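Following this message is one structure expressed as structure tokens.
Complex shown without one protein chain; remaining protein chains in place.
Take a look at chain A:
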């Protein structure tokens, strides 16, 4: 028979087989959860006033046009990159607000605006996060599979008073599945006053691969910069001295470098291991649905904004090019990632997993987040030019606008909403408030379930979903507002040396004696013997704003 005649049949059969294979590879549980999350949204659409729907649809359209245009100018037509950028978006959104007020779709009041903003953000964030998570899960977890040859690697472990912790970190690195001759571990003792140095030195004495260097106390950034002088690897991996690295983590974290020359830094997935209290379980749920998945979304554009200090990797020459770490923010991991991104490199995420010990009390969490959020605001303000300079591509067009909304609008909106809810309760609409709470909890619950299914997390975490709507969320919003005010009202304190702003807080009587005035990064832990979780796990954990609003 004429082969030309057979071809379509064969192609058809192949297609059918291909389609069947595709169907078999679909992860149906995720599909079910993803689709089920549509139900509450659909119900919400049903009760919303048509004007609100039009307003949302119009803003959705505006954002889609913006995203589409951004893709076009970044990928295809850089000559237009200054056209309809972040400023254009700001103008467009302002015009949009004017238009919907003029059309009568929105009452000209702060409450109405926040209400609309909240609804839109619920749509955008949850759909963004849920969709990307879902998509990631369906198409395969990571683009980068680890394969030899593995590059020369230097792991830097900055440590200040990490007695009892640093040995575990070093041991987990020695246990890691990575070619022995390609791995070098440098522990940097940042002038510890306990036996951190001796503990690490024992490993140095026992293993050729481990070395310990010590210096006068100066903060984490300083320890990392100092450690770099002794690093010989082409890839620099930084690990917090209280983190436990997964055996596969090193292989996974170097994989993207081999695959793409433009990648300057690679982030990891942070998992909390001490899930024995309400506070830590809330944090794990926060990481699961907010941080880890949200970061995967930005990964598509190569603009992951934070390489967590718990575990992150950089090309040596890229770190040198940006002069490594700066002293002027409290979140050196976010800061250095911004510097790498601004130097034009992509920052990607890998499947490398690191276990960290989360603050186990509200007070510890408060202190940790105080530093993170202040650091976040300081870093954003430091890199403000990225907001206005269109040459930064996706970073300028996508990552920063989202981030600014998260950091500058949402925490305040949360309180307008809270005041509105208080008013509703005072006016006797308790049932309505209850209904709204149950409704948004349902949404968060289903999204969390999707995140848990995808990340292979513990289903019991779902119990804490209501706290992400009320309680835990407001705690973070309040902290964000406080930190923003702190940073804005005391710039001279924060700007010269990171340590200073911490000192202002740490100077309170309950904080204890500050051993080293310069120890910006480690002061948070001076009352304890270790520096815990001093690094940002990734995207601002506040990224997932949910629907208590």
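Just so it is clear, contacts are C-beta pairs under 8 Å (C-beta built on N, C-alpha and C of every residue); 3 or more make two chains touch, one makes a residue touch a chain; residues count from 1.
Please note the rule applied: contacts and distances are computed from a predicted model.
Between the listed names "Polysaccharide deacetylase", "ABC transporter", "GNAT family N-acetyltransferase" or "Universal stress protein", the UniProt record for the complex's undisplayed chain reads "Polysaccharide deacetylase". Across the entire complex, the residue among A:436, A:467 or A:487 in touch with the chain not shown is A:436.
Set against the missing chain, the residues A:211, A:283 or A:350 yield one that touches it, A:211. Contact with the chain not shown here comes from a single listed residue; of A:86, A:154 or A:172, that residue is A:172.
Of the options A:271, A:331 or A:480, the residue whose C-beta touches the omitted chain is A:271.
Mapped onto chain A, contacts with the missing chain fall at residues 29, 32-33, 36-37, 39-40, 43, 46-47, 49-51, 104, 107, 167-168, 171-172, 189, 197-199, 201-206, 210-216, 218, 221-222, 225-226, 228-230, 244, 271-275, 323-328, 353, 355, 424, 427, 429, 431-432, 434-436, 438-439, 441-443, 445-446, 449, 452-453, 455-460, 462, 518.
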